[in-house]
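Certain chains of the assembly are absent from this excerpt, and the rest are unmoved.
Labels A, B and C are assigned to the chains in the order they are written; within every chain, residues are numbered from 1.
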Amino acid sequence: MERDVNQALAREFGLNAEEYQRVLTIMGRTPSFTEFGVFSVMWSEHCSYKSSRVWLKQLPTKAPWVIHGPGENAGVVAIGDGLAAIFKMESHNHPSFIEPYQGAATGVGGILRDVFTMGARPIANLNALRFGNPNNPRTRRIVDGVVRGIGGYGNCVGVPTVGGEINFHPAYDGNPLVNAMTVGIAPVDRIFLSAAAGLGNPVVYVGSKTGRDGIHGATMASAEFDANSEEKRPTVQVGDPFTEKLLIEACLELMATDAIVAIQDMGAAGLTSSSVEMAGKGGVGIELNLDNVPAREIGMTAYEFMLSESQERMLMVLRPDREDVARAIFDKWDLDFAIIGHITDTGRITVRHQGEIKADIPLAPLNDQAPLYTRPTLETSKKEALNPARIEDRVGLTGALRTLIACPDLCSRAWVWDQYDSTVGGQTVKRPGAADAAVVKLEGLKRALALTTDCTPRYCLADPEAGGMQAVAEAWRNLTAVGARPLAITDNMNFGNPEKPEIMGQFAAAIRGMAAACEALDFPVVSGNVSLYNETEGRGILPTPAIGGLGVLEDAAQAVGISLAPWLDIVVVGATKGWLGQSLWLREIGGREDGAPPPVDLTVERANGDFVRSRILSGEIRACHDVADGGILVAIAEMAMESGTGARLSAHPRDIPGHAFWFGEDQGRYIVAVPDHASFIRAAEAAGIPTMKLGTSGGGDLTLPDGGTISVESLRADHQRFFKAWMDGDAAENRS
Amino acid sequence: MKATVTVMLKNGVLDPQGKAIAHALGTLGFDNVNDVRAGKVIELDLNETDAGKAKAQAEDMARKLLANGVIESFRVVVE
Amino acid sequence: MKAGIVVFPGINRERDMAIALELSTGVKPRMVWHKETDLSGLDLVVIPGGFSFGDYLRCGAMAARSPVMAAIHDHAARGGYILGVCNGFQILTEAGLLPGALLRNAGLRFLSMDANLRVERADTVFTRQYQKGQVFRSVMAHGDGNFFADTATLDRLDGEGLVAFRYADDNLNGSARAIAGVFSPNLRILGMMPHPEDMVDPLMGCTDGKPLFDALAAA
C-alpha cells in the first residue's frame, strides 16, 4: 500500500524534479508516503494555481461593495438591505468526461458547499457548459448525462437552476466543460471564514463518511487526457444530494449560533486542503487523529483518509464550550459529527493514525514555497478584420435567419432547462429564456439579484484579449438588459496545457482583456477558478474564460425580459457597422470561422448600458435584449418567439450590406421595445447614444426588410427542433 | 429465454440509496440490518433458445448499455 | 384556519408553501418537524414538495413511514384538512391516505414548466374559489408525477367525483386519465402534483394558485 517516495513516484504524482527537490529541502528528509501525498495535491495545478497565479493578480478585485474578494471559499459583495451575495463558479470538466452524470452532479454539490460554508443560503445555481461536435455520438451521451446530473443534484437540494449557457465545438470533443455557479445570501455581519484560530479548539468533521473516492482527483484535474486515462481512472465520486441538503440546513442552523470559529468545505484534495488551508490562513498548527474520522470503508490508510475526495463533508473549528450545541444539531439532521483534532501553536500539520505519526509538515513552507511559475507565453497572432462588402450573401435574410435560429449554438435550450427546477423557492422572477439574465427576488424583500454566465470561446480563440474583454462586457450587458446594476463577477478560466507557450499566451491575454473590462465597467472579480490541461491527445479546447455575473435590482418589479409585446417600436441602441468576423453567420452560412472578432469599446459599452438601464428603470423600455450571437435579426426573432408577437422591420442603411447589418455581431448593442421611438431616440441623442428605429411589433409574423415573411410559430418550431430530435430515445441511459 | 441482469454499484462506490434505506429500516424497528445495497435489475426476454448464447448476449447488453462500467458491476443469470 | 407544514428531511418547498399560506391567511403557518407527534390545534396539515429522504427507493416511501405520520392519520380520521403537493402527494399515496401511486414520468425526464390544470369540481373547501371547468396555470416540477391506479380505482375516482384536477393541455408525465390531483372520499384531503404555491405573486408571472389558498384561509 505505502510506496517508496522517490523521483519516480514524484513524476507519477505530477511533481517535477525541481519540485521534488523542494519537498526534500522543506522536510529535511525523505517524506513519508502520506506526507508526500499531501505535498503532491497541495502543489498540484488545481490547488496551487502555480501557472496562473502571476496572471490572476492582474484582475481588479476591489470596489466599495466588495466585502471579500478572491482568497476565500467564495466572493462576497454587499447588495443592500444589510445583505451580502456570496458566489463562485467552479469547474468539473474531467470528472464529467469520465462519468457525465456524477461528474456534473458532484460539480454542483461542490460549488454549493463553497457558498454555504460562508454562511449563505444558496438561492440560485447557474452553469456554463461546452460540448463537442453534436455529430459525435459521444457528445450526445455526455450532454444527456451532464444535464441529468445538474438537474438530479440541483433539483433535489432545492436550489433553483436559473440560468446558464451551452456551446458546441469540435474542440471540446474529448474535453467537455462543466462549470457550475452558486449564489447565496447572508447578512453582511454573519459571514463565516476559514482561518482557524484558538489554541486547543476542537477540529470537527461533519457530513458524510469518508471512502476511497476520487483519490488524487485534484492531480487528475491537473493532467491531460490520453487514450489510457479511462483505464487508469480512480474511483468516481457519487453525489448524494440528500445528504447535501441536510448539510446545508444543519450548517445554517449551527451558523445561527456563536459556535463556529472557522469553517471550510472539503473539496478537491479533501481533508488535506481543508485542514492545511484553515490552519495556514490562521497562522496556527493543526493536529488530526484519523482514527476518529468517520469511515465508510474498512482498512483505509492515512494516505487515503488525507486524499479522499468523498463528497458532502465539511471541516470546522468550534468554540470548545459549544461542542454540545453543535453535536445536537448534527444529530438532529442524522449527519456524522466527529472531533478529529485540535488547533495547535506549532505551525505544523500533524497527522496521527493508529498510534503512529503519519505526517508532520511545517505549514508555512508548504503554502509559501508552493511552486509558482511565470511560464513562457506566445501571443496569438492578430487576425485581419474582414470587410463585409467582400463577403457574399448567397442565402438571403429569411434563409439565414431560419438556419441560424435552428443551429445547435442558437437553438432553444428549453429541452435543457425544462429538466431543471427553476422555480423552487418561489422567488424566480425571470426564468431561463425569459430575459438576458435570470432574476431572483430576495425572500420578503423587493430587492432582486440578476445573474448570468457568459463567454464566446470562438472570439477568445481568434483574439484572447478581445475575447476576454467581450466575455466580461457581455455579462455586464446581460445584467444591464434586465435593469440591474452590475456588481461583480466570478470567473472560470478553462484553458489547455499551460506548459505550451501559445496556451499560456491565450491565458495571459484573456486576463488582460478581462482586467481592462472589469476596470472600465466597475465590475471586479471576487472569486473564480482555473482549470488547465483541458486537452486530449495534445489537442486543446478553445480558450474559455467563463464569466459569472451578478447584479442587483432595488425592486424586482422593474425587471424587464425579452418578451416582445404588440404595438411597440423596436429600436437598436448602439452603433452597427456590420461586423462579420467570427460571427455565427459567417460560420453557419458562410462556412468558415474567420477574421478578427468584434472589438469592444469599453467607454461606449458603459455609456450605452448606463443609458439603457436608466430607461428600463424609468419604465420606458418594455422589453430589452442584448445583441449577441447572430446579431440584430436573431435578437429580434428571439424576442418574438418568447412572446409569440411578430414585427415588421424596416430597411437597413444603404452603406452596410444587408446580411452584415442584420447578422453582424458588433458589440455594446441592445434591442429595446418602447411605446414611442421618437421620444426615446431624442433622449438617446441628448445623451450622445446612437440609436436607430428598426420596426414595430405586432401580428403573428416577422416581416423582414427584404419582404420575406415568416410566422413566429414556424420560427419557434425550427428553433425547438434540434435538442428534441437529437435527444429523444436516449431515455434508457437514465441513471439513478 | 429469460436473462436477468443485476446491476450494482461497485464496491467502494458510495451508495446513497442503500444508506438511506438502511436508515429507514432502522427507524421502522428492524434492528438487525448490517448493511443495505441498492441496485437495478433488468429482466430480458430474449428470442434465443441456447442458454450460453443468451448469457453472452445479455452480458454484451450489460456492457454496452445496462451497466455503467465506471461505477457499476453486473451479473447475469439465465433461466 | 390554523395551518401546519410538515417538514421531512429533504423537503424543499416548505418555504414556498409558507409564503403562500401566510399571504392568504395572514398568519405564519407552524412548521412541524417529522419527528413531532402532536398535531392538535391544526385545522390544515400541509405536506409540501421536495425530495423527502432524497426520494431514494421510491418517492415518498420513507417519509410515509416517519413518526409524524401516525398523527397525520389521526388528523385525517378526525376529518382534518390535508393538502399534499408534489412530494406531499406522493407521500399521501404511499401512506394510503390517497389512492394510486406516482410513477416515473412517461418520458423518464424531470419536467419543470408551467402546466394548465382544469378544475373538476368547485364545491370543495380547496377549490370553491375556482369555477368548475376553469383552467388555471400552475408550476410543474417533478420526475415522478405519472399518476397510476388500477382501472377499478380510476372508475371509482371518476364515478365518485374524486378527481380534483386534470392536465388541460399536454399530459406530459403520462398520468392515467390526465389526473393531476385527487381528493379523499370525504373531500378533506387533496393531493396534487403541480405547485399552486409558486403562483401566488404577480412578480412570478401569475397568481392562479392563490384562490386555492384563499379558499382554505376562509374555511
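Keep in mind that, in the parts below, a residue touches a chain if its C-beta (ideal position, glycine included) is under 8 Å from a C-beta of that chain, and two chains touch if they have at least 3 such contacts.
Because the structure is a prediction, the values reported are computed rather than measured.
> The viewer shows one copy per protein chain type. What formula describes the complete set of copies?
A x1, B x2, C x1
Operating definition for what follows: only the chains that are shown with their structure count from here on.
> Just the number, please: Cα centre separation of subunit A and subunit B in whole Å.
Computed from C-alpha means, the inter-chain centre distance equals 36 Å.
> Using Cα averages as centroids, what's the distance between subunit B and subunit C in whole Å?
Between these chains, centre-to-centre, one finds 34 Å.
> Can you list the residues of subunit B that touch 2 or more other chains?
16, 20
> Where in subunit C do residues touch two or more of the other chains?
53-54, 56
> In the complex of these two chains, what residues of subunit C are touching subunit B?
Going through subunit C, the ones touching subunit B are 53-54, 56-57, 61-62, 65-67.
> Which bits of subunit A are touching subunit C when the two form their complex?
Checking each residue of subunit A against subunit C gives 148, 151-152, 155-158, 240-243, 245-246, 333-334, 417-429, 441, 443, 556-557, 731-732, 734.
> Which stretch or stretches of subunit B touch subunit A in the complex?
These residues of subunit B touch subunit A: 9-10, 12-16, 19-20, 23, 65, 68, 70-71.
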